[in-house]
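With one protein chain removed, the remaining protein chains of the complex are shown where they sit.
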Amino acid sequence: MIVVMEKGATKEQVEHMVQRVESLGLKAQTIVGAERTVIAAIGEKRPETRQSLESGPGVAEVVPILAPYKRASREVKPEPTQVVAGSLRMGAGAIGIIAGPCSVESLDQIVTTARAVKAAGATALRGGAFKPRTSPYSFQGLKETGLKHLAAAREATGLAVVTEVISPEDVELVAHYADVLQIGARNMQNYRLLEAVGHTKRAVLLKRGPAATMEELLLAAEYILNEGNTQVMLCERGIRTFEAHTRFTLPLASVPYLHHKTHLPIVVDPSHGTGHTYLVPEMAAAAIAAGADGLILEVHPDPEKAMSDGYQSLNIPQFQATMDVCRRVAAALGKTI
Amino acid sequence: MIVVMEKGATKEQVEHMVQRVESLGLKAQTIVGAERTVIAAIGEKRPETRQSLESGPGVAEVVPILAPYKRASREVKPEPTQVVAGSLRMGAGAIGIIAGPCSVESLDQIVTTARAVKAAGATALRGGAFKPRTSPYSFQGLKETGLKHLAAAREATGLAVVTEVISPEDVELVAHYADVLQIGARNMQNYRLLEAVGHTKRAVLLKRGPAATMEELLLAAEYILNEGNTQVMLCERGIRTFEAHTRFTLPLASVPYLHHKTHLPIVVDPSHGTGHTYLVPEMAAAAIAAGADGLILEVHPDPEKAMSDGYQSLNIPQFQATMDVCRRVAAALGKTI
Amino acid sequence: MIVVMEKGATKEQVEHMVQRVESLGLKAQTIVGAERTVIAAIGEKRPETRQSLESGPGVAEVVPILAPYKRASREVKPEPTQVVAGSLRMGAGAIGIIAGPCSVESLDQIVTTARAVKAAGATALRGGAFKPRTSPYSFQGLKETGLKHLAAAREATGLAVVTEVISPEDVELVAHYADVLQIGARNMQNYRLLEAVGHTKRAVLLKRGPAATMEELLLAAEYILNEGNTQVMLCERGIRTFEAHTRFTLPLASVPYLHHKTHLPIVVDPSHGTGHTYLVPEMAAAAIAAGADGLILEVHPDPEKAMSDGYQSLNIPQFQATMDVCRRVAAALGKTI
Partner (left out) sequence: MIVVMEKGATKEQVEHMVQRVESLGLKAQTIVGAERTVIAAIGEKRPETRQSLESGPGVAEVVPILAPYKRASREVKPEPTQVVAGSLRMGAGAIGIIAGPCSVESLDQIVTTARAVKAAGATALRGGAFKPRTSPYSFQGLKETGLKHLAAAREATGLAVVTEVISPEDVELVAHYADVLQIGARNMQNYRLLEAVGHTKRAVLLKRGPAATMEELLLAAEYILNEGNTQVMLCERGIRTFEAHTRFTLPLASVPYLHHKTHLPIVVDPSHGTGHTYLVPEMAAAAIAAGADGLILEVHPDPEKAMSDGYQSLNIPQFQATMDVCRRVAAALGKTI
């Protein structure tokens, strides 16, 4: 950590800060520059340390040097993690494809879709039973009935089930039926929920919040890893920016950046990441080209009749065509889907 | 709702969409323009309707006309709501000042601070007992012990207690001690939590998420109002933008905008909204000038030693000076603090 | 255009607005909804019309239906445009690769680089002679000497020259040496400059401003097209967002979106779009997978010694490797580079 003193900071202020640094159990090394003095604080341990120093007298800013996450870091674990959950394998060379409707609407709908997406190459089934909705007046999901339908679809196809959990009190129930627990973007910093899924044996798909930094995403993963659950996948699903022609802005540079920083698999969601069906196929292919370890795609047999998210869902032929392109792009990179 | 057809949409596509609109229980009125056809869908009811129409054939976009929130809307309740919770009165002419430390650290710290902020003019006490922290390695709060300290501080000063609740399972406990339940920015769309506080008799301070639109904020309030709790205050605490010289960007135009749209009181948090102590006094005064119904301010007797957020906390003399300016600005607008 | 009246707008206000609409030469059709009245204004012509209506009494908002750009629109010209400038062909199936240093530093540097990038597959040479720099104390470019070096490099390799022009008064000079005039992101809305390049016979590479919407980008292109120059390429080079781990956020969904809206070729700049060398190869491949008609890449024989932008430049072996991957991804899509 580097404590930058203000220009004109007094000798007393510098000495005060040196003592503060040392009282925090760190070693202080003072560097007197042409215009300013900076203090290097060596051996840093905790996020609080930085904040504590920032309010010191004569301090202009405090610059952190080390990443605050550990277990998620490639510095701690250089080799990539592969998550395995039923039929789904993701990371360390394996590309997983999670496909299915936004919401489970009926037994017939989910089983039919599961069969169709499996035939086209999906390796896991998605479908929401507990739905977090922006408006209290929107469809909130079939809840446990939906989970049962998902389990039936797994029975019928062998596809692993990926479904969202939105509250700590539901974790046990959802984990009973699901292979992968999805943490939605709105809940990325719902720490009780992160701890709760960290206590299970289920793999977790953690979606980036639309205003979360990479560091916040990795620290959210750290909450799960810290409870002993190592089967965590990170999902880029788009951020909030001034752009209004897409529902979110999908920043694919997250993929190589995260591969550089963490050993966890990186999944991309081009459905939420664009919000428009006609943009999904190109962005799915682009995600694979950027090195994604997997995709999560909204697919519905009849998007116009979907109870949610129809505007960004692929129908079955569109999904097949998307998979064909993605397979060819993966092959161009020496990978297989 | 206006369904805009693509240029070149066929007669069949237009007819198909007219039938879709009517099948949703709406009246369709077709307008043939110079270059495009649009269909006005009259009598809209639900957010799903829009999404359902967007995936229709030949549809370019669907433009909503009505706001999706109702109970929070000034169109439904034109007169302003005043929230009353113990010593705190906020809205409809009353300006409330909530002040105190980020975290409750000890009985002595919170009682001392409570006395000092009351003397300077605060009308409620803030202090975190359950702390949502970005890193699992950061101080997580004193939990129930902290709540007890807060209650003791209320006992000593008469100040209403405002404190955060971060999980539905804690709501009953926190409501036992607190006068106002705060929903933090990270939890603005934690719908189970919103419903849980909606079931209590406590006033709620709902903070805007850093990437939330005004509509999403009002819909989050709608979740609480919809459960029967009408004592909701909205809090602008800054958004995520490309600006890095402040921790968040504090958009004060939210205040007059929200006053235009909703009857609920609007509170501003200049501490989180700027992230730097030296910017807080000016932004507090600016918030009052913009018409805010209240402020929530981080105040700590010794910010350099605070266990969290010291870099954005005012010390007692700074808080007094800030209050003096705010009082004069309020008086200039014909209001009193 | 749809004029949405406020709830509770009076009959007089509606009538006033109908007359306003008609006085602008449009046909008005009034639609009385369950809660609001809207007026469809049919036959719209100019951007001003919207603004003029927005300040009317009782008007809640005005929703435009038609895109304000015309010549750039696919509705006007459905078939894709191919830009041809010397050795560069871009669009309508052709993928162009523009590579070279940020700045022309010397004759030797630019000729050496030109030979190397040509050998690796580049189809045009980039290099800045007039440099717009954030700080007045930064290197501002070799100016006409740089242009002469670029012309010498073209002589030596046959590669078309792409270089930036930053002021209307330089257009004639730069057009004398260059094959493609580049308009930088900072100048996307420098309308005099757009008009000036619109008057030349040179192809134009128009970079998106970091806060520009798609509509503003297309309207900037419209300024050039409107002067009679049809050889315009649009370049996505990243936008300003809250993300700090990349210099800009590169939103590749711009590529399929723009292909949907315009016939002009779409180029991607992964160098500025990420700001870090190690992220460029993946994002170059992703851009091709997203359907880009071309790439513009910063390449320098010795990035550590570059006078500008070394941190985001590829060296020659990195460029070769990037080209190899891009060629394979293009082949996977049935295209050739």
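As written, the chains take the letters A, B and C, and residue 1 is the first residue of each chain.
Please note the rule applied: a contact is a pair of C-beta atoms (placed from the backbone, for glycine too) under 8 Å apart; a residue touches a chain by one contact, two chains touch by 3 or more.
Computed from a predicted structure; not experimentally measured.
Undergrad: List the neighbours, among the chains on screen, of the chain that has been left out.
TA: Output: missing chain touches A, B, C.
Undergrad: For the chain left out of this view, which of B:147, B:160, B:178 or B:288 touches it?
TA: Candidates B:147, B:160, B:178 or B:288; residue touching the omitted chain: B:288.
Undergrad: Which of C:43, C:80, C:121 or C:168 sits in contact with the chain that's absent?
TA: Answering carefully, the residue with contact to the hidden chain is C:168.
Undergrad: Just to verify: which one of C:112, C:189 or C:230 makes contact with the chain not shown?
TA: For the chain that is not drawn, the touching residue is C:189.
Undergrad: Of the listed residues B:241, B:262 or B:313, which contacts the missing chain in the full complex?
TA: Answering carefully, the residue with contact to the hidden chain is B:241.
Undergrad: List the chain B residues touching the unshown chain?
TA: Residues 211, 213-214, 239, 241-246, 249-253, 255-257, 260, 273-274, 278-279, 282-283, 285-291, 325, 328-329, 331-333 of chain B touch the chain absent from view.
Undergrad: Contacts of chain C with the missing chain: which residues?
TA: 20, 46-48, 51-52, 54-57, 68-69, 132-139, 166-169, 186-187, 189-192, 209-211, 216, 219, 222-223, 226, 239-240, 277, 303-311, 313
Undergrad: What residue numbers in chain A mark contact with the hidden partner chain?
TA: 2, 4, 7-8, 29, 31-36, 38, 40, 42-44, 63, 65-66, 75, 240-242, 244
The working rule: only the chains that are shown with their structure count from here on.
Undergrad: Same or different interface residues for chain A and chain C, judged by whether over half of the residue numbers are used by both?
TA: same
Undergrad: Could you work out how far the Cα centre of chain A sits from that of chain B, in whole Å?
TA: 26
Undergrad: Which integer distance in Å separates the CA centroid of chain B from that of chain C?
TA: 38
Undergrad: Which residues of chain A are in contact with two or more other chains?
TA: Touching at least two other chains: 211, 239.
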